[in-house]
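Every protein chain but one is kept in place in this view of the complex.
Right, chain A next:
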Amino acid sequence: MATRTGSRHGELGLTDERMLEMYYYMLLTRRLDERLWLLQRSGKIPFVISAQGQEGAQVGAAFALEKGVDWVVPYYRDLGTVLVMGMTPREVFLHAFAREGDPSSGGRQMAHHWSHRRWNIVSGSSPVATQVPHAVGIALGARMQGKNIVVLTALGEGSSNQGDFHEALNFAGVHKLPVIVHVQNNEYAISVPLRKQLACQNVADRAAGYGMPGVVVDGTDVLEVYRVFREAVARARRGEGPTLIESKNVRLTAHSSDDDDKTYRPREELEAARRRDPLATTRQYLYEAGLLDEAREKELEDRVRREIDEAAAWAEAQPHPSVESMFRHVYKEA
């Protein structure tokens, strides 16, 4: 398909095919996420933490990177990011079911602790913002080896209050490293609303203190996200250093499967958030651009459902890790 002038994605140099691929990844992320909740509620997996509402921010950002070349140091909500970077639905379910073949941790970590060495997706822990210095160090190490790569790391706005966030941004700013720090602001840190988390208006405002651009973007607008990340990637590749990007998102679920957001979040607010659902607005865009109609949408939904059905059934049937495996990989093995 050709690039179309006159459309927003065309202006960004995205072919119709690539635009539809973006939507496919957003849809895949949402439907996978929904399936994980179902599996959790039916007692088949212990835990789920959602990307719902942040698909535009994640898919738009990851589309600006070069898969298999650039590095990603994700956080627990980054399902969309890791799918775009190369992780498959089968692998997501292996991780969720904690099966032996789980490429993220061999069944050791709680679900949503993404890692995949082959795709340069780096293992994370549960303490938040610890991954930001890692991203900076990866950029430093790569530069020392003469590799022109970009490192994307992500976190929530609550985590941007941690010391590691500030230490890492300062380090990246001083050394002008090719890092993009993506704060996916969904307005809640578990139950604590934004006004109790930040004394400034935007997380991105903090960038000035670290000598880098700070960009605020509407995370529900996948094309605008893609545009600002593409700029940041180009900047990083030119050797001009890091960028802090804050995407403003909605959180459409509770913090996790262990949380009940009815205790702290007005239902009207959640309804308002649903009206900004990035999946719905992108779908609307595709209809208006003539890339999607009811028949094609059904075809796409069916395809995604088949993929998820197949992947979930396959992963559930895989073996658990052996008890002996528990003692492996504490140190390098001979």
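Assume a residue touches a chain if its C-beta (ideal position, glycine included) is under 8 Å from a C-beta of that chain, and two chains touch if they have at least 3 such contacts; residues count from 1.
FYI, contacts and distances are computed from a predicted model.
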Chain not displayed: protein name in its UniProt record ("Thiazole synthase", "Iron hydrogenase 1", "2-oxoisovalerate dehydrogenase subunit beta" or "Aromatic ring-hydroxylating dioxygenase subunit alpha"): "2-oxoisovalerate dehydrogenase subunit beta"
Residue, one of A:8, A:31, A:108 or A:176, that touches the chain absent here: A:108
Per the touch definition above, residue among A:174, A:208 or A:272 touching the missing chain: A:174
Per the touch definition above, residue among A:199, A:295 or A:330 touching the missing chain: A:330
Residues belonging to chain A that touch the chain removed from view: 73, 102-109, 113, 115, 117, 122-123, 125, 127, 130, 132-142, 144-145, 163-164, 167-168, 170-171, 174, 328-333
